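One protein chain omitted, others in place.
Going by the order they are written in, the chains are A, B and C; count residues from 1 in each one.
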């Protein structure tokens, strides 16, 4: 199968269950909402070594509970307990501290599996000066701080989401693969419910489980996708002759449908860029992940 | 003392020793260097609840070891061991994974107290395909990844730096205090060796040690600086009559001189904004911190 | 009438007919689409002294004729002929020259009053090497350039639109009025069909027709809205006691409805910011403009 002359490999992306919190972070202006959302979702590419996977979903200009500009963010972890701690820490350290920020639950009711009382716990920071209130039909806390009040919703909904949706972009040059990956991330602006947690939404370093040489490692480079090892005798390279660079998009989403839609929209955008040779996807032969997203079924 | 009609309180900022790593993160373009630097320094406002304090110092366009655009970043922690882990994780998760990123040591020799072999440890990700090399007189590793090679310097210098330099900006409105705080952060672009780790460089929630009401808390709101509690009978407010909002800049730096210079430059910038009533600073009566920065000595 | 404690003056904005072109400017990525859109709409605040009024409407991530990221822009002028020249110059100098840019007509059919053959005229730049083609049902030209081909739609639709929709924001401090104005501009992201052509979407200098002192001037300061002249004996100030700063949003749109909607959404956003005293609007007593937008009718 081809899109715009680019080969779409007949393979599938293997994805996994993950627990997701989806928050709306508002601010006095779009800029200040972004500052808070950006700090909250930093150091959050992969639970392999980050305390959470996190990312900004999109801008939400109007219709927010406090009538201000906001960004939707997702914070994800395999473990319920770790996710709850991350919510407390990321809201407490990156939103309570952030100029004009407020935080609301943004998980759709139909996705909500359970509620964490994050706001209830944050309110103790107010040392008794905090007040319960209602805003736009939501139970909130008004916690005094130096710039006025920090408003936080009492409870945050948690979904059984999907992590690790993915596709690979193989380009003739590093720059063409990167431009295509960026175009793919830019297109996801229109897909609801997904984030791409890696830096700029893009992964430069694919990995395999464990290591052939260093037994102490949990993960190491996936040499089959390294262009500098294409001609190495020890490596069975998966990179086509013409390609000299590979980038991966990793997609987390509230459900399988949103991850599929993001994969479709992202691949179509990537294929508009000149110099793209092939689109593929990462899987473990279907042995590990619960979700299989066949690329060719998307189009 | 007054600057531009704004009262500078006769007080001092109390600051503390901290361990600092200073890295140069480069990329194919300024944008991609920024993407990496931003992810590496996220979720890094305060060691109270974040795994590190971290921030971007400034843009470095030319003269870098690989001839590409870069950003200087600082990662800080009280504990040597925690700092070393944070370096490994933040470089491993946020730079190895990040499109076109490379990482070099940027600690000046005169500040360096010890070296961490962060690059040496990251290199195992290469699973034996990594290669030692030299670049611009530095010992580096070339680690294969999907977009080519990740270059990382073998060792990173650690300084005995200064954390918690600070000043308060009190404004007639929330927006005037915030504009002044932003102007102060913008001016620090020209001060070498400092970061402001909080979101957008600014703290909205001052805290006191412990809590009067909830014994399980390590820190709670500093009610004396909350405008909504100015007229509360339980609170001895430190906010002047005319002021309705307070923001704080918290400054970490490689040494006391750079933190002092940042305090001076930041205060002068803040005082250019209309509607600022007073500049103050936070201290614990001089009992805890090793460094005392008298505001009036700066001018 | 009050919104969030802010007085909405019982007055109206007076707006005028204007000719509008609405273009979709696409690029390889969102960034490059923005670069083109930004250059095309610069030096375009007001036809009083700029060759056109121009602005970016919003980001359009997907669904565009070439499948790439785009920005909607509007270019406006009172005169048909001047507008046509501006289209040719701004497309020719700021899009043909701009990396990866393409330009399509984005005027809805129901608003289109006439068509300009801008693309047909630009095609001569190809010196005979250009080719007519069809893309997504549109007649386009493929013009060779150094980075491949510049694609431009043959004809651009022109609407009889509305210019000069406006409202004033009066704040206690300069910063609070500016934060409210920025919040208003940020909210317009969700309103289709409008631009705010002044820098950052905001006007800092209201003017009156002519001048009392300098007969050679077409326009001069509207002293009634200058805070530094509040207590000047020669001036009958319109600024309330408590206010110290005024900003204006000027809104152009495809029709009266979109300008009204933008006025409503913008005022609501402005009123979320602390320190706003009053919202008003500018008119000439209804003698000049064809459109009258009563503020109180909007809510």
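Keep this in mind: a residue touches a chain if its C-beta (ideal position, glycine included) is under 8 Å from a C-beta of that chain, and two chains touch if they have at least 3 such contacts.
Bear in mind that the values here come from a model prediction, so they are computed numbers and not experimental data.
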item	value
Omitted chain - touching chains that are shown	A, B, C
Selected residue (touches chain absent from view) among B:31, B:121 or B:208	B:31
Selected residue (touches chain absent from view) among C:245, C:270 or C:293	C:245
Selected residue (touches chain absent from view) among B:69, B:146, B:221 or B:259	B:69
Contact residue for the chain not shown (choose from C:140, C:187 or C:226)	C:226
Where the missing chain touches chain C, by residue	28, 32, 35-36, 38-46, 48-51, 54, 89-90, 92-94, 96-101, 124-129, 143-150, 168, 174-175, 177-178, 181, 198-200, 202-207, 211-214, 216-217, 219-223, 225-229, 232, 235, 245-248
Chain A residues that touch the omitted chain in the full complex	31, 171-180, 244-245, 273-275
Contact footprint on chain B, counting only the chain that is left out	4, 28-31, 59, 61-63, 66-69, 148, 179, 182-183, 186-190, 265, 268-269, 272-274
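Going forward, only the chains that are shown with their structure count from here on.
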item	value
Interface composition of copies chain A and chain C: same or different, split at half	same
Between chain A and chain B, centroid-to-centroid distance (C-alpha), Å	25
Chain centre separation in whole Å, for chain C relative to chain B (CA means)	39
Computed distance of Cα centres, chain C from chain A, in Å	34
Two or more partner chains touched - positions in chain B	174-175, 177-178, 245
